[in-house]
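Of the protein chains in this complex, one is absent; all others appear in place.
By written order: A and B. Residues from 1 in each chain.
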Amino acid sequence: MSEVANAATAPTGRPPLSGGRDRESRWTPYLFVAPVALYLALFQGYPLLSEFFLSFTQTSLLAPQDARFVGLRNYHDLASSSDFASVLWTTAIYTVACVVFAISLGLGAALLLDRPFRGRGLARALVTIPWAAPPVAVATIFVWMLNAQYGIFNHALKLMDLEVGYESWLDNPRLALPAILFTTVWQIFPFSSVVLLAALQGVSEEVREAAQMDGADRFSIFKVAVWPTIQPTVALLALFVTIWSLRRFDLIWVMTQGGPIGATKTLVIELYTRGFVARELGEAAAVGMVGLTIALVVTFVYFWYTQRTERAQGRR
Amino acid sequence: MSKLTRRSMLAAAGASAALAATRSFAQGKTTITFAAATFAEAGRGDKLKAWIEKFNASQDKIEVQPVAISFSQLANTVFTQMGGGGGPDLVRFDQTDFFAALPAKRILPIDDLVDASKYSFQAPDKFLNVEGKRYGVVFELANYQLIYNPALLKGGEPPKTFPEFIATAKEATGKGNFGYAFRATMPERSGFWQDMTNYVYGFGGNWADGKQLTLNSPKVVEAITAYKQVYDSGVIPKGADAATYRRMFWEGKIAMNIDNGGVAGIFAAQNPNLGFKAAPSPFPNRQQGLILTSLSVNANTKNKEACGVFINWVLQQAPQQELQGILGAASVATQVERPKADLERAPWLGVYDAQTPYALPQLVLGFETKTLEIQQIVVEQVLKILVGNADVQKTLDEAQSLALRRIERQ
Partner (left out) sequence: MKTPASHALRMALIMVLLSVALFPIYWMVVTSLTSSANLFADRPQMLPDPSQAFNYAETFSKTGVLVWLKNSAIVAIGTMVLSILLAILPAYALSRFRFHGKGVLGFILFATQMLPEAMLVVPLYAIFAKLLLLDTLGGLILANTAFTVPVITWILKGAIDGVPLEIEEAARIDGCSRLDIVLGIVVPVVAPTLAAAAVIAFFHGWNEYVFAQTLILSQELRTASVGLASFVGELSTPIHTVMAIGVMYTLPAVAFYLMVQRYVVAGMTAGSVKG
């Protein structure tokens, strides 16, 4: 290792690698990316293209070869459907709530676990366990815990003597989405807490101490010393959680299949329902295209936002 | 680097080849797959697999491999596979799924494999003959009756009318027991449809009259209003799915259930000391639903002849007799006498058998191939009534117009 390091510092007459003019550097990049490009073209690109074409057809799951071209009808139907508007609304609520709760809970956990205490390593490891649990298993255990008669949630509420009675969480259109949200946040907050814990290592002690000397309260210290450092990480986390929320399928499907009366129907659940329950692949593909567009818009907004902040910081 | 990828592709290919090899360990045998939800059921699944093993033992060229897919996933899964040109060779289709697969030509006519004149089929066999072609044989026929636990009912007698039924269910609820249970959720939409159809038939209604949809006819409105009344009366364990409440039933915690004879068979197998009884459902009309499942051949199969051999084995006297015994209070493709000893040991078998003249498949008559679509619409709308307290008539009007639009489109 030290040899390598020494050699690395030795003067060299060669141009930098990326600008190399030797025989290999012209084709090497393409050879390096070709396998993955081909792989993705076959298993992602081609399927995506066929979905795009499907979205302009009426196609039955049972007889995909008998597709019938219908132009923009599937999109037109979506645009004029009030049910689809409520799917978009549910997706928006679910996504925003996941972002807000997963990140704020993750940040709370990270702040709690940041400073040294006895058993910190163990606590940090244990808190991430929900993240390692398979979603289908998580859904199964939460369905049981939320069971109206025998679920531990209602037993606990009864013990606390709250006048709630037997609440059937997943069958109640007002409670099902919060229940699914709770499950989701339980599963994903450890991820944000792990990532934020790492980001907190970058917080400068001097700035923090300087703020403390000025007699700033905890919140001000956070605002001055901590937030600016972790803010890019929070933005990136928000992007990740948003994309995951837009695509999350197994957890919701196993718990409610989008019910009751569509209360937990997000875009992906709607896509699956149209494609595999109603067996209309064309309609499902149109839903997928709408979802993909939304995800792309979110990503562009993220990049635009981060570049703007970077530029603003650069000017400072 | 191309070496690298080739190596990884080879590794993957090698892995799948090795796995494929382990799959057909029975060398020289034709393996055909048979997908059914019943294979996944407690009480019946293992016995059915053992029943298939008897066929395998009798053959040296053909092996049938049972594939258990849960009831709620069977249609999604098998239809995707069929649409993609694959899928199991044989499928036990629920009636709605059978009729959905038919117009897409996903089921093979088997007139050349089965000589119908050799067998004395049950009457509902006619539903599997569409436009002069046979698309399978009956696997299971099951009637619906009121199953009750006399220990939980005052006087131990079942209710005869609907108001009596509500009152009895209320009396039996409490101390951790419930008077009744049924399905009312999206994940169990097929079962929900079955339960609801029993109410519709029991109140003298129908989803269609053979020519016109009647989703919003007065009788259907009456039936759904009754369904809603039961849902709201506090006698059912809300949130308990069929797996849970059926278990509760044989644990002695549920007093009444309207369910098919197969379920009665499961209760008897799981708790022989339960002492449950059966009686006609407490509705104004004797008519109830009929479970009709088919044993059909996937049009994508490459082993049509082998499938034929299996189907003909199934139709023989001894396998039919044994199948009927395994299935509970159900009948099979051909008419098989129930052993006297069975009837004496389990009197409920006779009650179920007596329902046969009043049994009607849970299909939309005249719109059989659209049943699955209509089911989806009706279930979504009725949920609005049950959990969203929407007006019954208005919501069913909406269901009717949605269903009409869906049919017109196709």
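The rule is simple: contacts are C-beta pairs under 8 Å (C-beta built on N, C-alpha and C of every residue); 3 or more make two chains touch, one makes a residue touch a chain.
Treat the numbers as computed from the prediction; the structure is a model and nothing was measured.
J.: Check the options B:G176, B:P218 or B:G275 and report the residue that touches the missing chain.
T.: Going through B:G176, B:P218 or B:G275 one by one, B:G176 is the residue touching the chain not shown.
J.: Touching the left-out chain: which of A:L112, A:L175 or A:A210?
T.: A:L112
J.: In the full complex, which residues of subunit B touch the absent chain?
T.: Against the left-out chain, subunit B lists 1, 4-5, 7-8, 11-13, 15-17, 19-20, 23, 33, 35, 37, 40-43, 46, 65-73, 76-77, 80-81, 83-88, 176, 187-188, 241-244, 246-248, 251, 253, 266, 270.
J.: Under the stated touch rule, tell me which residues of subunit A contact the chain that is not displayed.
T.: 4-5, 7-10, 12, 14, 16-18, 24-25, 28-30, 32-33, 35-37, 39-40, 42-44, 46-48, 50-51, 54, 61, 64, 108-109, 112-113, 117, 123, 125-145, 149-150, 152, 155, 186, 190, 194-195, 197-199, 212, 232-233, 236, 240, 243, 246-247, 249-250, 254, 268, 271-272, 275, 281, 284-285, 288, 291-292, 295-296, 299
Definition applied: only the chains that are shown with their structure count from here on.
J.: Hey, how far is the Cα centre of subunit A from the one of subunit B, in Å?
T.: Centre separation, subunit A to subunit B: 38 Å.
J.: With touch defined as at the start, can you tell me which subunit B residues reach subunit A in the complex?
T.: 1-2, 4-5, 76, 79-80, 82-84, 100-101, 104-106, 184-187, 189, 237-240, 244, 372-373, 376, 380, 383-384, 387-388, 409
J.: Sort out for me which residues of subunit A touch subunit B in the complex.
T.: These residues of subunit A touch subunit B: 31-32, 35, 58, 60-64, 66, 146-149, 151, 166, 168-173, 256-262, 276-279.
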